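The structure follows.
Here the complex is missing a single protein chain, while all its other protein chains stay put.
And now, chain A:
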Amino acid sequence: MALSLGWHIILACFGVAFPAIIFAMHVIGLRRGNEHALVLAQRWAKVSAVLFAIGAVSGTVLSFEMGLLWPGLMGTFGDVLGLPFAFEGLAFFLEAIFLGIYLYGWGRMPAKQHLLMIVPMAITGVIGTYCVIAVNAWMNVPVGFKVVDGEVTDIEPWAVMFNPAAFWQFLHMWLAAYMVAGFAIAAVYAVGMLRGRRDERHRLGFRVAMAFASVSAVLQPFVGHLLGGRLAQWQPAKLAAFELATETEQPAPLRLGGILIDGEVRYALDIPYLGSLIARNSFNKPVVGLDEFPADTHPPVNITHLSFQLMVGLGTLLALVAVVYWFAQWRGRDLAEWPWFLRFMATGGVLAIVAMEAGWIATEVGRQPWIVQDVMRTPEAAGDNPGLWWLLGATTVVYTAMTIGAIVVLRSMARRWRAGETDLPSPYAPDPLGSEDPAATGGEVR
């Protein structure tokens, strides 16, 4: 489950953020009559078609797995947490419909009407994110039901949908999606420019992606801080694990790095007061330590702490780079001329993905041993399927194959476009076979 979710989450980011980025590019193309922008928008749409297809099937895997792997959770709480999923399904439905229209509408619809077709995708992506995150937030802050004699009663589905943690968690994830998609696209063009392809299209592609990445990267620390500020109230044990607070300290230090070995914190750099300041917005409020919770409710501290700090570190780094880039732009200097900057940006996509995955690990592992905070433990939710390891093995193989397939196909698309082919031929049409001139098919057809 973790594997398929961790994989799907990357594609979901593109599903959420890519339409808006394509829309921006398409608008630039139409408004300014910029041919390059139109070409880019169309190509990005084709790339998104591939990503969407595998995103859709990996999303289907998840909805199966909800039942196959977590019958205890779904059997007990299916009717509690189902409503957001229903709305997510609705949003995804619209997204899939308009993807079809937008993708195949190039040259088949009036330009303005065609442009409008991507707007629903951008909106439904946001709604879908909210709904999925609402379920996750509910697992952190369960509301909208009562447990009486072991039976779940008094279910209020709308309370789940609009639970108090949902909004901030959603905002955090939404920005993360824009960071991942923005930095990943920018990375592609950074690599291209490093290899000497400094044409107008590369510049434009880089700048538009970078704009989205930058705005979200700069806003992200604030949202993350606001979200984290609520942890002390909702999930103090998770906060303790984030901060590696073994015992309650007042004021609490900010503990950089460090791991917990045999109950001792080692190799950590403590900065006094800062822990209280960041986690509690005060110089002397305490960060409650793990010693205040029963030992069997401690999350795996080291993973939680280190992935949390990895996320914060990478996020801060990306935000700083974004600020520096635009500041230099404002002072009339283009950092994209500078190979070291491009080299960093070439890794930006991976860094953003790592930051997001680390954040996801931190929040999920930090909730353990609970799957529903203080209500249901993870083993109660899981099924007792024999052969789970086989399933994991098979899943790994399929996902690896799918990843390789996607990379091969996306690279071949890029190569053909560079070779000057604007439209990719149907793979089964006779011409690539019978074509005498290999250059006509990109010169790469083996």
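Quick note on the criterion: a contact is a pair of C-beta atoms (placed from the backbone, for glycine too) under 8 Å apart; a residue touches a chain by one contact, two chains touch by 3 or more; residues count from 1.
Here is the rule we use: contacts and distances are computed from a predicted model.
Per the UniProt record, the absent chain's protein name among "ABC transporter permease", "Iron(III) transport system ATP-binding protein", "Cytochrome d ubiquinol oxidase subunit II" or "Protein-arginine kinase" is "Cytochrome d ubiquinol oxidase subunit II". Screening A:V57, A:L226, A:I261 or A:V323 against the full complex identifies A:V57 as the residue touching the chain left out. In the full complex, the hidden chain is touched by chain A at residues 46, 49-50, 52-54, 56-61, 63-64, 66-68, 71-72, 74-80, 82-83, 85-90, 92-94, 96-101, 103-105, 107-109, 120, 152-153, 155-158, 383, 385, 391, 394, 398, 402, 405-406, 408-413, 415-416, 423-424, 426-430, 432-433, 444-446.
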